[in-house]
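Note that one protein chain of the assembly has been removed; the remaining protein chains are unaltered in position.
Here is subunit A:
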Amino acid sequence: MKLFKNILGGILVISVLLPMFLFLNPFLWGMRRAPEYIASAKLEKVLQRMKDEINTHENVEIDIYNNEASVWYFRDCENKKLDSLSNFKIEISEVKRDSFVRKKIEKYAPLIKKEIDCKCYDSLVFTYKIKGSEFVSGFKMK
């Protein structure tokens, strides 16, 4: 019984010490991930609808994680301390038909703008690559 108690104690001591390899690891602190933009449920719904419509003729993914979303960005925006506002970036993966995607973007841009906090973003910037082309198309909507 005493041996079992000691073994259990030993396991507990190790379980307290092990996380310190992470906690006191300077590399881990250096590599901590910057907060990502997390879309609201309504915005996600709009983007999903847009994606579904585009995907009737294409096969694309829409990403918005690459946006300024840190707590201090919004705080500075609230307190009017920002020198310039960031754009809200919407990245669409490779597309085949430029005109079709443009039409959909024009249709959905006002809906997206309605769902994001427009006060803290300057414009919507849509980017996508056309299949077979080296260039990345992008346009800005105020």
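We adopt the following convention: a residue touches a chain if its C-beta (ideal position, glycine included) is under 8 Å from a C-beta of that chain, and two chains touch if they have at least 3 such contacts; residues count from 1.
The rule we apply is simple: contacts and distances are computed from a predicted model.
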{"item": "Absent chain [UniProt protein name; select from \"Pyruvate ferredoxin oxidoreductase\", \"Cytochrome c oxidase subunit IV\", \"Membrane protein YdbS with pleckstrin-like domain\" or \"ABC transporter permease\"]", "value": "\"Membrane protein YdbS with pleckstrin-like domain\""}
{"item": "Missing-chain contacts mapped onto subunit A", "value": "5-6, 8-9, 12-13, 15-17, 19-20, 22-23, 29, 32-35, 71-72, 74-75, 78-79"}
